[in-house]
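Yeah, one chain of the complex is gone here, protein chain that is, but the others are all in their spots.
Note that the chains are named A, B and C in the order they appear, and that numbering of residues resets to 1 at the start of each chain.
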Amino acid sequence: MIQPYADLGLQREEYDRICALLDRQPSDAELAMYAVMWSEHCSYKSSKVHLRQFADLPRSEALLAGMGENAGVVEVGPGLAVTFKVESHNHPSYVEPYQGAATGVGGIVRDILAMGARPVAVLDSLRFGAADAPDTRRVLPGVVAGVGGYGNCLGLPNIGGEVVFDPTYAGNPLVNALCLGVLPSERLQLSSASGVGNQVLLLGSLTGRDGIGGVSVLASATFEESGGPSKRPSVQVGDPFTEKIVIECCLELFDRGLVSGIQDLGGAGLACGLSETAAKGGVGMRIDLAAVPLREASMVPLEILTSESQERMLAIVAPQDVAAALAVAERWGVLATVIGQVTETGRLVVDWRGEVVVDVPPGSLADDGPVYSRPMCRPADLDALAAAVPAGLPRPVTGEELRATLVRLVGSPNLCSRRWVTDQYDRYVLGDTVLAQPEDAGVVRLDEKTGLGVALALDGNGRYTRLDPYAGAQLALAEAYRNVAVVGARPLAVTNCLNVGSPEDPAVMWQFAEITRGLADGCRALGLPVTGGNVSFYNSTGAVPINPTPVVGVLGVMADVARRTPIGFRHPGEAVYLLGRTEEEFGGSEWAWVVHQHLGGRPPRVDFGAEQRLAGVCAQAADEGLLGAAHDLSDGGLAQALVECCLRYGVGAEVEPDLGPAADPFVALFAESAARAVVAVPPPAEERLHVLCTEQGVPALRIGRTGGDHLIVSGVCTVPLADLRAAHAGTLPALFG
Amino acid sequence: MPGRIGVVTFPGSLDDRDARRAVRRAGGTPVALWHAEEDLHGVDAVILPGGFSYGDYLRCGAIARFAPIMRVVVDGARDGLPVLGICNGFQILCEAHLLPGALIRNVGRRFGCVDQPLIVGNAATAWTSAYTSGQRIVVPLKNGEGCYLADERVLDELEATGRVVARYAVDDEHPDPNGSARAIAGVCNPDGTVVGLMPHPEHAVEALTGPGQDGLGFFTSILGAVPGVLAGR
Amino acid sequence: MRSRVDRYSPPVVRVVVEVMPKPEILDPQGQAIARALPGLGFTGVGAVRQGKRFEMVIEATEDEALRQAAAMAETLLANPVIEDFRVHRQG
Partner (left out) sequence: MRSRVDRYSPPVVRVVVEVMPKPEILDPQGQAIARALPGLGFTGVGAVRQGKRFEMVIEATEDEALRQAAAMAETLLANPVIEDFRVHRQG
């Protein structure tokens, strides 16, 4: 019999390998499991060879668990660790924005839970087509409501993220969600099954026909005989309430030492959970599939095995602990069922109503998937793009032109206030949020007594990465790093989500290789480990791949969160300094895009040494309590940063546009050079700041003073804060209601 | 003996830990109460915290209202036990008919999280004595279903008898957050012992993590009102 | 659950409970829909009200099932302060 391997997304060679591994034709259920486990999504078959660079980075002592686990774990204080990871849910969010985004949050939260951590915060990085495109009006409100609906209902403060508009994402929005968790170091859980005779427990929702998309070919083949339904929903509906009680239940199981291994069930469902836990533990498992509680009784084995029903966890429990574990689940109202046990056979055997439907070595599913070195080729248009430098674009010259440009940029979709979005997110719940939107990084207190806490930022820039993927990835890293540094934290670890087009397109594959190389080199330069991440391929609008978009998350530690530096000017009379060097850098800039719809040239230069020195000054200055405010410079340059500092608390500023080498006020205001920040300093602390900057070799320029209710660029323009506020605040409400 | 204030945890309660912290910061002793137990553990007052009990799936508070603990909370409240319902807790109190009216979806039909200025309407309740009537305070407001409704007769009566505990201060910078009738943010029973409040004072008890400390007064008020504390002073 | 019900077939009734906001009560969702309709080319639509519909399967005789459903509606499914309800057999 010919099996429909191609309809399942398997290549002929892959199918032959399965037959060889088993020494026979696979059963339907086995074939379905291989198809999902060897898919790009689960096996990372196209990306593996590139991602190795991250694993090869020097490991830091603080790293308790690195790549390969559900999420990396870093120790941040004696006996206290955090775990964090970012993941994409792009395609589901296009099909059904609310549920796609909601289940994206749900999925990453379970990854964090699986490490033994209590989830304590989320961030979300969102990208949509043009702000005024009709489809954006369909997608954005749903995505935002979904991120909020799920996170709010779980009681997780949302402490940061991004909202970016660009036509490149019109048919393919990006929804990347990050979750942060905290755990006592000794509670760290691993996703491996061990202990022959230990019981396999399924916790959480009923298993339904969710997300079995691809393998439904097999299911419908089976169904045609029985006359059952053949159309399968590919959309999953989130149930945050169930996730909330599953979280509380699992945390109690961990605290009482009742589980020896735990794994979340997400992509590829039980197929993935069972084979990975068994393979990691080097053990076998015998599963009675009929014990799995179902939403629809007519489901067949391959559907049960590959169902991606949300809000489920798999726990390995010693026989003597099963009763206690079930009692904990009952107390929280969580459905819990023993579905099998760990065996010494080394094989994953699945029974279904007296019949063996699966009998395979678990490692063949989890580890022996194909690995490809896909062909790569530098995109043909890259030289032309690089040659189209922005130098020739008409620039604002007069004071009035500069004022108009400033106001226009402040109100442009990528630079305007995000409050329409962020007001839909609870930032207060749990009572430990020290900084959240619109600050540069989210800051969460972990220890009320000592004030120990962490800072997190999530950044990316698809335009920079389009122009130069290597530099673009590094700029994303540099920006997230800088955002964490300016609040006063010491950067400690990196996570990332790499969103690109199809790996079968050599040009995309080249971009991907450059991105990973750039990120790995950047992390090496900064001395930071990559603790985990996610790859999302096949992102395109029509036939055109999206601008390659690495989204990078950086986590930093603060010994005392009370010393954080916020972005807003709070007091008049403080000196305003610009730290870092400004160059005439406009390639991929917001100005070129907004004013000229231009994308070309080179992105800003990356200098990790300069980033480190700037970070050193910010951290030291925060420790010494020198700064009234600090804000990093990124999209929109100095002008945008100053506006944000002024609008935060309604305190204006007067600044000199003459920044030495960048004497042109246009360059001074709008260039997007990296490794820069503005800070406000009370006069008595100025001298000390100078000393710090000199010691570290960070250029520091006193550019003005805070105060008043205008932003004044001396000799150029004077803009009332009220005008800036109107421009800044009005854009998203006008677009989205 | 500092006042012992019970905080109920329902499945899906989210701000229970924060309410306990607020009690502690105000100088009281928080006592965790479990929804499935019909036992108040001798507490002096009870807080029903914010969150999404049972996912708020049917109607906010509709399922939590039937939790075993609510039997003793309702009986206690009828006998003078002070009860504060915050957000979801307010919704539960309305569903349980301890307070009049209902909370429906915000007129803007979106969840909103803002630092909300309020005007204290009645500083004589068990939970607001630390304030003065007419005082303006800023407290986080975060909900999707915070639009307070009751029929006109009930509203008139609430106003006439001073049972509007707090109102949203609406001005140019602070638009109406949810469309509540007569900008009502909180109401109380005739004795002023049972208070329902949509905003979250427990998130305004320290400057580091809230918009300020304006919310602390709700917790110091009750500690001043309960017999345990009075006896101790 | 459903299949168990189907398989052993004790008396089983499919019941519908409809819950609507009382006419005098503000209905922000219905209003928002009414406001959105003209923009989508639907004119001539007057008031829109949004309520809830529950479908359930009850193991009981029809009378008993309807009685039970009404009791559920009264205590749980509807809030009498703001909503009215109606119970009927499905079909």
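Methods note: a contact is a pair of C-beta atoms (placed from the backbone, for glycine too) under 8 Å apart; a residue touches a chain by one contact, two chains touch by 3 or more.
Given the structure is predicted, the values throughout are model-derived calculations rather than measurements.
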Subject >> Touched by the hidden chain, restricted to displayed chains >> reply: A, B, C
**OP:** Touching the absent chain in the whole complex: find that residue among A:N176, A:S309, A:S364 or A:S673.
**Re:** A:S309
**OP:** Check each of B:G6, B:G55, B:G89 or B:G121 against the chain that is not shown and name the one that touches it.
**Re:** B:G55
Subject >> Selected residue (touches chain absent from view) among A:A6, A:A55, A:V196 or A:V235 >> reply: A:V235
Subject >> Interface with the undisplayed chain - residues on subunit B >> reply: 54-55, 57-58, 63, 66
Subject >> Touching residues on subunit C - with respect to the absent chain >> reply: 1-2, 4-5, 12, 18-20, 30, 33-34, 36-37, 40, 42, 44-60, 68, 71-72, 75-77
Original post:
Which positions on subunit A touch the chain that was left off?
Top reply: 95-96, 99, 205, 208-210, 229, 232-233, 235-239, 241-242, 295-296, 309-310, 333
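The rule we apply is simple: only the chains that are shown with their structure count from here on.
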**OP:** Could you give the separation in Å between the centres of subunit B and subunit C, each centre being the mean of its C-alpha atoms?
**Re:** 31
Original post:
At what distance in angstrom does the C-alpha mean of subunit C lie from that of subunit A?
Top reply: 40
Original post:
For subunit A and subunit B, what's the span in angstrom between their mean Cα positions?
Top reply: 36
Original post:
For subunit B, what residues touch not just one other chain but two or more?
Top reply: none
